[in-house]
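Okay, structure first, notes after.
Note that this complex is displayed minus one protein chain, with the remaining chains in position.
Note that the chains take the letters A, B and C in the order they are written out, and that residue 1 is the start of every chain.
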Amino acid sequence: MIKHSLNKKAIAARTIAIIVAVIIVIAVVSIVGYYLTRPPSPQVAGTIKIGFTISLTGTFSVEGTSSLNGIKAITKWINDNGGVIIQGKHYNITFVYYDDQSQSSNIVPLYTRLITQDGVEFLLAPYSSPLTSAAAPLADQYNIIMISHGGAADSIWKQGYKNVFGVLTPASGYLKPAIDWLSVNHPEDKLAFIYAGDSFSVTASKAALNYALQKHLTVVYNQTYPTSATDLTPLLQAAKSAGADAIIGGGHFNDGQLIIKQLDQIGWKPKFICLLVAVTEPAFYSSLGNLANLVCGSSQWESSVKYSPAVAQSLGIEYFGPSIQDFVNYYKMFSTNEPTYHSAEAAAAVLILVKAIEVANSLNTTAVRQALLSLHIMTFFGEYKVDSTGIQIAHSMLMIQWQNGSLKVVYPPSFAETNVIYPYGS
Amino acid sequence: MVDTLLLFSDIVYGLLLGCIFSVMALGLNLIWGVIKIVNIAHGEFIMLGAYSAYFLNLFFNINPIISALLNTIFGLGLGLIFYFALIHKELRNKETITLQDEMVTLVATFGLSLFLSTLALLLFSGNSVGINWSIGSIYVGFLYIPLGALYVAITSLFIIYFVHIFLTKTYLGNAIRAYSQDIIATQLIGANPTKIAAIATSIGIALTMLSGSLLTVWIPVGINPYMGSLYAPISFVIVVMGGKGKMWGSLVGGLIMGVIIDTAQIFIPPTLAYAIAFLILIPILLISKEGILK
Amino acid sequence: MNLLEALDIRKRFGGVQALDGVSISLKENEILGLIGPNGSGKTTLLNIIAGILKPDWGVIKYKGIRIDYLAPQQIVSLGLVKTNQIPKPFNSLTVKENIAIAVMYGARKIKNQKQAFDEADRILSYIRMENKSDVLASHLTVQEKKKLELARALATGAKLVLLDEVFAGLNPDELKENISIFARVRDELNISAIVVEHVMRAIFSLADKVVVLNEGKKIAEGEPSDIINEPKVIEAYLGIKYG
Partner (left out) sequence: MRLTVSFYFLIGILFYISITPFIFSFSQTTLILDLLIFAALAYSINFITGMTGYVSFGHVFFMAVGSYTLVYMSKVFNLYPLFTIPLVGLIGALFAFVIGYITLRFRGVYFALSTLVIALASYYIVLVIPALGANEGLIFNVRFEPLIWFYTIFSIVALEAIITYFINHSRTGYAIRAIKDDEDAAIALGINSMRIKLILFIISGTFGALAGGVFAWSTAHVYPTEIFDLQFSLQMLAMILIGGMGTVFGPFIGAAIVYLLTYYLITILPNGQLIIIGLAVILVALFVPMGIVGSLRNKIKQIKQVVE
């Protein structure tokens, strides 16, 4: 009896020992495996390290993911085509990024980490104006060049930062094509401006409002809503009862959808709708379906736009980087979707940085800054030229419209594929 | 003239919205009024209800009103877990709840709110989603009323009435009301206080999740992990306004809140409308902690 | 001059007239017993005198000063303190610290901590609780908590103590001990008291004068031995417990 129980105890002890041993072995193997299979340390000579945060979760996750894929695509293209040439040597581009969860409170800690611990040599700004505003001061504090690709608010370039450069048209120019089109084709339409309260949307909409007044259009309603708004019916009701024919404004992806859905709920079909940001996303059409048809938006870029070496030559400037088709092909390696303008502007930021490094022929911040200030070139994204504050002045904005499930460039006429269909709901 | 029409239509929308606010506050009120515990994670249960409605719609194409009923079942289960995991320890064998007990549960439910909203963020990502339930509108005189919102408002009123009948006409309802007055009295009428507290809590959570489902009709793309931080404070203000433990107070408070939020936006920027809706709590508390509705 | 004078005190809670024009007065070094059936307004009257509730009507003077509009902590500073029916010790502090706080605040406001703790020690020995000095108040028995409640009231240096059922729920031995402690303290410290009590033995062995309340009205006042034979009292107070 005693022996039996001893035996039992011994078996139990042995079992435990085996289990413990297995756990230890698994742990050791996985740790060793982790270190062995880890990508080689990015500190290999002959690379240039670019750091940024991007929104892969949270409010800006749709735009952020498109941007990230754009960066991945262009980086691969650059490295496949000889990399960056400095003093005759070829350098590859590598990048370090973190998910900022669309929260501005994450920006400072993550960028500080990129700069002080990951040792990045150049920075890309995060997606969206508020996050870019939070990141921008660090560029000057640590004296590192930062290229903005998704922060369009004009205020970013009014702080006197030396090291922050934009590749995209600033917010104040976003809705200009829409106003231009209306003033030519439907000057009798009464306008309602309804837009999100973040700095980008406010700047874009206010600039458009002033421009509309300059063009002698009638504005009957003007109101902002909080970015977290979940019910816009009171504003839409008010705009409707003010007699508006056209709605201009919006903000980002979520509230753009909200406006269209709630317009339907209150049974109002304005004649013309032009919104910021949201409209260009394929998800805008897929989630709204027929309601999205004939909604206009503004875009920094579409793959159907024709920027090419020939066009560049006609303007007397240099063309740099892949053709639009090349970029789209590379983009498809990283995503099943078509590239959006967020993809293109993020990619353009890397491309412009590379060009500036090559022109400066150095990684030195001052030299690259000088190059960025003096460059005037065309890429697949369009023209690049900044003024002395670093704000973009040469790139042009497009107006686009959903027409039977496909996104068409409809304005300005020189780049348009087709004409605007008017009114909405027809 | 246009302005009166606008005001009138916003009042109508406000009342429709207010019906959902009422159900939303009802769950909080039941827990607060009966077991004297304020559930800081209230907003997160609304969020869970909304996500549950979203997924039920996505996978089984169930509309928000039907999913509200299913949510009630989930809510009863979650409510029991909630009670026994977080609340029971503080209430067990106690005849009265001291301020210290109240603070412990306040902090514990606050931890839960942080936990649930972050878990939702990691599981569902932070991107807002919504339910596409377009069943059109009806045109009444001069104003379109979305049918979805109308059905939801009617459902809400029916639920509030049902809860009222439950609390006043059934044995269990009477036991719950007895518990809210005096825990010892519950024992005198032969009921087990723990059972009563657990049932009341789980009904409260069920109502909360149900309201999350109904809310999705109003927020076509507003379902996200953070939504609780907007709707919880609104619910707190409603319960304080109507008086805790007064179920019909939630109805009146909810309707007032809906009308304030929607009509104030005619006169002031929407952001200030929300500021007013929140700050109204302070004068109410200065007047009376039992609410301003007699 | 009367130490305390409360004139025509009225208080209404919702639909209930808790106090309906009650007047009482108290001389220095006098003990007033306040009795009456449940809900007769005894505790309400104590709370109003201590400033915890505000009267709807009436004037209260302590040492000739009007106190009916003062906050409770100001009334304590003048030397009038009330004990709680259910003892409310500071549970996370020790017995000695509980008493020291009363010394440091209360009516005496002794700023020096060492002096305050010495005084607390003295009071502890007074109530014969020296051995419990460093025990957390939450670990005390009900009887000890009641003693602590009394000790804390005395430690404030008050000249008038309002005792709300400090003798209720004790067994005969404990009762005897508490009564003797209080009697001794009263003589040595020269303090006055209003004693609200169900336990008649306590009232009759301590009180110089008894006031009987019923339904918010004063129905009798006088020497304890006279009161017990008053027909009105017996009528209102059939549920009386003797001993």
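Some observations on this one:
Methods note: a contact is a pair of C-beta atoms (placed from the backbone, for glycine too) under 8 Å apart; a residue touches a chain by one contact, two chains touch by 3 or more.
In this text the structure is predicted, and so the values were computed from the model without any measurement.
In the full complex, the chain left out of view touches A, B, C. Among A:S104, A:S183, A:N222 or A:N419, only A:S104 touches the chain left out of the display. When the full complex is taken into account, the listed residue touching the unshown chain is A:S199, out of A:S148, A:S172 or A:S199. Note that of C:L4, C:I60 or C:V76, the residue touching the chain absent from this view is C:V76. The residue touching the chain not shown here, chosen from B:L6, B:V237 or B:M257, is B:V237.
By the touch definition given at the top, chain C reaches the unshown chain through residues 50, 52, 71-73, 76-77, 81-82, 84, 88-93, 97, 100-102, 104-107, 109, 111, 113, 116, 152, 156.
Where chain A meets the missing chain, the touching residues are 57, 98-101, 103-110, 112-113, 116-117, 130, 133-134, 136-138, 140-142, 153, 155-156, 159-161, 197-199, 202, 224, 226-227. In the full complex, chain B contacts the hidden chain through residues 38, 40, 86, 89-90, 99-100, 102-108, 110-119, 121-122, 229, 233, 236-237, 240, 269, 271-272, 274-276, 278-279, 281-282, 285-286, 289.
We take it that only the chains that are shown with their structure count from here on.
Averaging Cα coordinates per chain places chain A and chain B 37 Å apart.
Centre to centre, using the average C-alpha position, chain B and chain C are separated by 46 Å.
Inter-chain spacing, taken between the CA centroids of chain A and chain C, is 74 Å. Partner chain A is touched in their complex by these residues of chain B: 2-3, 5-6, 9-10, 13, 17, 121, 125-128, 130, 132, 134, 137, 139, 144, 146, 148-149, 218-222, 224, 226-227, 230, 262-263, 265-266, 269-271, 274. Residues of chain A that touch chain B in their complex: 57-59, 61-62, 101-102, 197, 223-226, 228-231, 233-235, 237-238, 241-243, 254-255, 257-258, 261-262, 264-268, 287, 289.
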